[in-house]
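We show some of the complex, not the whole, and keep each chain where it was.
Labels for the chains are A and B, by order of writing; each one numbers its residues from 1.
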Amino acid sequence: MKENVYLDYSGTSPMKKEILDEMLPYFTLDYGNPSSIHAFGRTSKKAVDTARDRLAKTLNAGANEIFFTGGGTEADNWAIKGVAYALQNKGKHIITSKIEHHAVLHACEYLEKQGFQVTYLDVDQYGLINLEQLKQSITSDTILITIMYANNEIGTVQSIKEIGQIAKERGVLFHTDGVQAYGNIPIDVQDLGIDLMSISAHKLYGPKGVGALYIRKGTKIDPLIHGGAQEKKRRAGTENVPGIVGFGKAALLAYEGLEEHQLTMIRLRDKMINGIMETIPYVRLNGHPSQRLPGNVNVSIEFIEGESLLLSLDLVGIAASSGSACTSGSLDPSHVLMNIGLTHELAHGSLRLSLGDFNTEEEIDYVLEKLPPIVTRLRAMSPLYEKIKGGIENV
Amino acid sequence: MYSEKVMDHFTNPRNVGEIENADGVGQVGNPKCGDIMKMYLKIDNDMITDVKFKTFGCGSAIATSSMATEMIQGKTVKEVLQLTNKAVAEALDGLPPVKMHCSVLAEQAVKAAIYDYAQKNNLHYEDLDDFNPNDDHDHHDDIEEE
């Protein structure tokens, strides 16, 4: 029998039943458009407002600072392009890092084509930016610093408060891609000095296709999507009411249960990391040893290639991900892994196991039982391993 | 994503391993994705009598190497030199468009092994005149757009 061990929570998460249940009435019963003034419309509007309040509370933000979007990618694009165009007369320089999500990187690259300048900060072997380099990169032309809160591949959590402070001192806006952090880490936008933050519901057991951008009151930003008067005229389009309701519930659940969630994740994560390290030789842990997401495991398994590994795991019912080029469509291995200094081969052999609330000890045991023989089998086929071991070991 | 045949050759790859004192050994790397394939040939009387491979690569790379070894077993060198990556892919009931380049590795690895055999034995094959084992085998045309 095939098990179903889902270990790709950073890719997306299953929805929790309570969250779906809260959404259901808004599909077929309370289906009004929140912009309509009749009873159907008012019911929907109220539902959206409730969700907005819930999100705001989790961030120590005001409800009027939360703007719903069609996902984390849209929020990232909006924050970066919206600030760039709104402030283009003040300056045209943006600072980001080399290990951002593509939503940030490609938005920045697009702005470069439109005449903006972008500095891409290096990261160290753990994936942390250098705060000195950040300070030195700020010029009188700098209008925005965008540094992700936690990395989606290696789980490294940046020193957000320090970045927020630097940004504030120099009078530059600070956006952070909080898509992976939100729901897994306590976040106080006041304390941390965050001006804009992108988040996405489907990473915390909510629905796909709904995100939000936190925008500090008074921040100048152009809309990315123009049209109707929704979201205080800043983000047009009929609201995804059920999705927004689900996001609100997801936020509520995540932050009510945050401490327990974190403890469980860290326990399972460390069990997984230690188990892999103990049973498989030639493995290295990617990302920061302690300053990392509670549920993130990322290891490079030398001499084997990620897609083969994923396919093999899939055949025994384990769903994981990899930064290998062969899985990416693009043919380059993960820019994150390359930028923390991995060789092509190590980047190829990376395995990300991202944990979530439905995972159990037994599932970790199952992975630790299935993974080593798969690695042995693939290494036996690998011309790289051959060189090291000087021969094939029997499988 | 992959056909049943691809998955079959991926899970039960034929002819994995190496041949001691092989008559021809070829190793090629895929410059596009950084993957590596190594092919060992035993050649007797211009005939492939044994073949083994090792591959560091994706499911499609492993399956195409495996399929290629099956397809060349027992053939003459001349016949083998006619083997194209497309034929290997077809024998696997096709590959996703973005994975066509992986099959190029298999074709090139076989050619590299025969090239090595030819060098060692001072043989000349017309079909290898344009072949350079150290080329980056960059087959842009093999990646179909859209």
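To be clear about the criterion, contacts are C-beta pairs under 8 Å (C-beta built on N, C-alpha and C of every residue); 3 or more make two chains touch, one makes a residue touch a chain.
Note that the structure is a prediction, hence the values are computed from the model and not measured.
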Per chain type, how many copies make up the whole complex in this structure file? A x2, B x1
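Basically, only the chains that are shown with their structure count from here on.
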Intercentroid distance (Cα basis), subunit B paired with subunit A, Å: 39
Under the definition above, what is the set of subunit A residues touching subunit B in their complex? 303-308, 311-312, 315, 324-327, 329, 331-333, 344-345, 348, 380-384, 386, 392
Residues on subunit B engaged by subunit A in the complex (per definition of touch): 2, 7, 10-11, 13, 16-18, 27, 32-38, 54-62, 98, 101-102
